[in-house]
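For this depiction, one protein chain was excluded, whereas all remaining protein chains were kept in their positions.
Chain naming follows the written order as A, B and C, and within any one chain the residues start at number 1.
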Amino acid sequence: MSLLRILLFFVREAYVNLRRSWRVSLLAVFTITTSLFVGGLFLLLSENLARLLEEWRSQAKVIVYLSAPPSADQRNDLLQKLERASWVEGVREVSAERAQQRFAEIFPSLADLTLEWSEAPLPESLEVSLAPASSGDDGLPAWLAELRRHPAVELVDDDRDWLRQLELLVGVFRGVGLTLGALLLAAATLTIASVIRLTAYLYRDEIAVLRLIGATEFYIRGPFYAEGLVQGATGGLAALAGLYAAYRLIRPQSDAALLGTVLVGDFLPMAQLLFLLVLGAAAGLLGAILSVRREAGVL
Amino acid sequence: MSLLRILLFFVREAYVNLRRSWRVSLLAVFTITTSLFVGGLFLLLSENLARLLEEWRSQAKVIVYLSAPPSADQRNDLLQKLERASWVEGVREVSAERAQQRFAEIFPSLADLTLEWSEAPLPESLEVSLAPASSGDDGLPAWLAELRRHPAVELVDDDRDWLRQLELLVGVFRGVGLTLGALLLAAATLTIASVIRLTAYLYRDEIAVLRLIGATEFYIRGPFYAEGLVQGATGGLAALAGLYAAYRLIRPQSDAALLGTVLVGDFLPMAQLLFLLVLGAAAGLLGAILSVRREAGVL
Amino acid sequence: MIQFLNVSKTYEECRVALDRVTFELGRGEFGFLTGPSGAGKTTLLRLIYREALPDSGQVLIRGRNVGALPLSKVPFLRRRIGVVFQDCRLIDRKTVFENVGYLPRVLGIGLRDRRRLAYQALRQVGLAHRMRSFPPELSRGEQQRVAIARALINEPEILLADEPTGNLDPELSREVFRVFRQINATGTTVLAATHSPALITEFGGRVLVLDRGRLVGDQRLVGRHGPDYLQLVQEEPRRVARRGGP
Partner (left out) sequence: MIQFLNVSKTYEECRVALDRVTFELGRGEFGFLTGPSGAGKTTLLRLIYREALPDSGQVLIRGRNVGALPLSKVPFLRRRIGVVFQDCRLIDRKTVFENVGYLPRVLGIGLRDRRRLAYQALRQVGLAHRMRSFPPELSRGEQQRVAIARALINEPEILLADEPTGNLDPELSREVFRVFRQINATGTTVLAATHSPALITEFGGRVLVLDRGRLVGDQRLVGRHGPDYLQLVQEEPRRVARRGGP
């Protein structure tokens, strides 16, 4: 037989088998769906969480406080210096009044106090936002030291301690998320495999008969592999549909609550959807492979 | 037969069946374990998260800023007033120096500035911590208004906006957590049911034979129910063991990272462990019930 | 004891298995059911123990309509009927002893009595030494004999045997039917489907012949051993039992 005919044989056999024992198939597909749905939901949440943290991380700034009355030359020189640096994404000037205003915002209860202050106690500053990639750059500390020595600069608050803490946080979150996600998906895969192994018990005698009448392993296993693949992929598709439905269901209600947007800001990207689908199909296939392999002592 | 003998019959049958088809049983138990483990892990995380939020919530304070130089009488009057209120849990005095120090801690980059300030610009204050239950109390706003009118009080920062936000956050977290947890457990239950339904397919002929030779439904089903129950409970126990192992595994590493303690501060309380166990047993039983019920048209 | 009144049964696809069958088998009678493959023998027996329901007509046992029996009463009907299924239907997960002793166990009979009963029943078919084997470890003929023992253990009022000797050698087949005759002598009504004319002519009795669902023959045959066959058997019970023991 040509390869095409062999494939056709597998697919047709699988189709007929699936149709004739759809109840059992449905149970297997259902389990796969459940597992992948739960796994996918977790992926959705952790993706959005990671995205949010990335956003925070990208907002980390270096604040340069200017010495009380900076000369125009010194100011320009400083600004140019900032704009030349590759890791600087943007510079925002914050006047002394604005600083005071923000202080009042952060400490509303102390707002009255600031009004009493004779002259502006907070200096003018420049908020320098850094490119996200730059945080690991080795040149950054030297550059910051140089910045500190600039005559127009009173003080450089480089947010780096906070940034480092945030990075740790992001790392932990991601790590925990990935670990949990991997655990869930492993659990799902194992569940799927055990379900398909279970269905295989049902067809054990059937497989034994095929062996006895002279079918080669190739022809015996092919249809079961195809069956597992189809079951897995179907489960994956159903899980994706379920995920999307859940996403649409949560989203409108979540706009009200702050956390809603965090949890389901965006749907999963195409690559991850594909990943889930492939995972389902792979799990189904793996289960089938496990299930039709020769048991020890079988002749 | 007496009830005891019947029960003994069920248990013995179940035991023999489990022993003779332990491979299939193992698959079922394994699925239950996986599902419950994942569900339990989620419960563990959400419990700890809720505990953490509760802690934050209980730390919400009302800060009373005193007018610049409070007289000793006014001070004592105010302190007595605070101590009489039922919702006040504790009062901590913060001197002007301490306030300045804390300002410097919060804004390390501005620390130098405070040194330049002539006299202490931040007033002395009293940090009043409220009993957690009091946040919903209707008398609180009136009491706060009264406090504001007190001659020794410059300003009352009651943290209530922030508290309300935090409460919303806690609510959303808990809601999402419970929803997700319920979803996971539902998925687990359904998975278990479908697995046991699958195993039942294996024993379909067996059950049919028992019916044909004159066994009543009671005697046919009893052992299967016992089998399902034992499988479910075993799965539950294994899941609990797995959870505890995971808890012990994560905990030592988590002391380093801030988030670790958040994630696995405490193990699940006894009631919830029991709940998981009962859930496993119930799922096994439900699966068994589903699996041996008469199919339509069976005589 | 067993009455068929104009009973018809059609499976899906208009496959007529029984076509207006009417007969009556009296209490304590010994009946053979014969006919070519696919004639409807198994179907007829299935109607008696209610594995199937007739499309029209009535099946009466002791004058009561089996088809009208509520589902909850069916097990009690089946307990009074011993059935040797054509495809044995043993439970692979249970030992021979457990298979044979299942119904006594459900009926609350203690282990020792059960063991005695099972031993007696299995000895009659020469398999007392295989009590602890599992059915897949038995030859097909041995499986069939276990199925026979299971049907006998409860001393049923009616014994239905569907081709009980299809995988047995002639001598064993004869012994099995001798056992059936013995049981019949104690008052049990027996209806056995068989393809073997040799057995029918040897043992004699009521002979019902089916062909394509129709009852085409119903006669009383005197066996080769004559009407005194039973006495002959009673004289040599040892011969029947000899094959037993470990």
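List of remarks:
Going forward, a residue touches a chain if its C-beta (ideal position, glycine included) is under 8 Å from a C-beta of that chain, and two chains touch if they have at least 3 such contacts.
Since we're looking at a predicted model, the values are computed, not measured.
Interchain touches from the omitted chain, evaluated on the whole complex, reach A, C. Although one chain is not drawn, the whole complex shows that of C:V16, C:L53, C:L69 or C:L172 it is C:L172 that touches it.
For the chain missing from the display, the contacting residue among C:S72, C:S139 or C:T186 is C:S139, taking the whole complex into account. Of the candidate positions A:E83, A:E97, A:E146 or A:E206, contact with the unshown chain belongs to A:E206. Listed for chain C, the residues touching the missing chain in the whole complex are 11-13, 15, 34-38, 41-42, 86-87, 133, 137-142, 144-145, 163, 166-173, 195-198. Mapped onto chain A, contacts with the missing chain fall at residues 1, 5, 9, 16-17, 20-21, 203, 205-206, 209-217, 219, 299.
One rule holds for everything that comes next: only the chains that are shown with their structure count from here on.
Removal of chain B in thought splits the touching network of the remaining chains into A | C.
Averaged C-alpha coordinates give centres for chain A and chain C that are 68 Å from one another.
The centroid of the Cα atoms in chain A and the matching centroid in chain B are 24 Å apart. For chain B, no residue reaches two or more other chains under the stated contact definition.
Annotation for chain C: no residues touch 2 or more other chains.
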